[in-house]
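The following block contains the structure, expressed as structure tokens.
Note that this complex is displayed minus one protein chain, with the remaining chains in position.
Moving on, here comes chain A:
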Amino acid sequence: MDSKPNHLLVQEITQKLDNYGCVRTALPFILPLLQTANPQDVKPAIQFLAEQLDIPPVEIFSLLSFYQSSPYRRGTQIDIRLCHAYWFEKPKVKELAQALQNRFQIAFGNVTEEGDISLNWSACPGYPNQAPVLLVNDVIYTRVKPQDLDEIVASYGNQIYFPNFALPYTWIEPMAFSGLKQGQAINTVMRNTPRPTLKPDQSMIVCNVDEGEPLAFKSRALLSEYIELTLEGMLISAYLTGIPKGLIYLPKRYGYMQSLLNQHLEQFRSRKVLGENVLGLDNFDFDVELLVGMGDYVGREPSALTAMLNGFRPEYEAALQPGTQSYLIRPVDYFLKAVSIAADAFVPIQDLDGQIAQTPAIISISGDCTQSGIYEIRDGTTIADLLKRVGAEDAYAVQVGGLSAGLTLAEDFNRPIAKDALAQTASIIVYGPETDLPEAARDILRYFHDASCGQCTPCRNGIPVLLKSLQPVPKSVKKQTSLSELRSLAETIQLTSKCSLGQCAPNAYLSILDIMEQKKRSSRA
């Protein structure tokens, strides 16, 4: 039987449809409402939406079901999420997790009987090396100890809010844009570069804050430190391309930045730097919206993000119907680099993308190092140089290109870091000499397993086999996939997966397999 739609929910949906248009592209703004709605309200709400958008309800259901459902429900007073953390920072997280469960008498993924507190795991909120990281109603706390819980929870019990948006500290190397004053660059561009007359191909400039991987946090760190310059970069991009709209896409795990960003957007609007006739220019309209995603890591693949923004399942090259929008999707540092290039542009800017491609790569570094943070990699920088800068001279191995990359061992540390290797994920992860390699391989494969969209066979069905091979084997299992079979499977996943996520998934696994075999051999010798 059809149940009645929830009146309030329908009202909220209607308001969103008014704001974002009664079109499919409004779905990513609306569906988060359904993620936290009461289960019995979901079906009638989808039917209402399907009616409004004139699409089959199953397509909305399909998109919504792509994302993990959260136990958090609106109306819950305190939403606590703990970053599950990775191999190099787990013990303290385990301790805190236990303390949280004891304190609230609930397991993760649940809400207290009174319905006032929900406890859940979070994907990487962008503060590796500062674990345990706790999110309480979208306020972020780093290096939390069990004894801090009293204070954190008491402040909520007293209804005290933390209106200051100060985010925990992240080390960022000084870079070309670091000292720039706001407004400087856009003024230079307006003076020296004429506005384009051609109609743009894309409908929106998307500032993609999703690094696409855990333990990578470049976009998160740069945006929280340089919000105004990032917005200026988007404005410059809009000026140069003629694209009339902007969007900042935050993955769900970065949702805590929402209020900070909104505050800045409001400021920009009130200063007429965003809105209609921006900067006093006729016919230059540009505004930026903010979207907090329903999940994490779909921003890794631009085509998946494009599909999601159009209201389709975030799958690689998902078949889009004609009339869907295309977007200019760029990471945060693209816009910051645009600002530094524009500030010096005393001749017209011809090819912004080309100029940005010439600049050094900006990356985040995490793992076993003393100075985790954001660094610039200039041409010729070797791994050893970098490890010195981050305080990791004793490193055993690194992943140049984040979790997607294979492991580079110490004997190759004198090689320069290839820029191409950082194109997929602008992240380097350091492995100390004490690293528990099987644990690392498990964590890495777990991420790929959870992020797989499920479209193609090798990634969907293959990664679980690799992951299972790293779990302890119960005695009842007689037959096991052999190591050479697993290697062959891993290679097949690399060779035949549809997108880079699947293609990269076995890289670290295979290197770790190599290292462990090597170790076994040398210990025997």
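Please note the rule applied: a contact is a pair of C-beta atoms (placed from the backbone, for glycine too) under 8 Å apart; a residue touches a chain by one contact, two chains touch by 3 or more; residues count from 1.
What we mean here is this: contacts and distances are computed from a predicted model.
Matching "2-oxoacid:acceptor oxidoreductase subunit alpha", "Phospholipid-binding lipoprotein MlaA", "NAD(P)-dependent iron-only hydrogenase catalytic subunit" or "Beta-ketoacyl-[acyl-carrier-protein] synthase family protein" against the UniProt entry of the left-out chain gives the name "NAD(P)-dependent iron-only hydrogenase catalytic subunit".
Considering the full assembly, A:S488 is the residue among A:N262, A:N414 or A:S488 that touches the omitted chain. Within the whole complex, the absent chain has one touching residue among A:L31, A:C453, A:L470 or A:L510, and that is A:C453. Within chain A, the residues in touch with the undisplayed chain are 2, 42-43, 46-47, 50-51, 55-59, 61-62, 65-67, 313, 319, 449-458, 460-465, 477, 479-482, 485, 488-489, 491-492, 494-498, 503.
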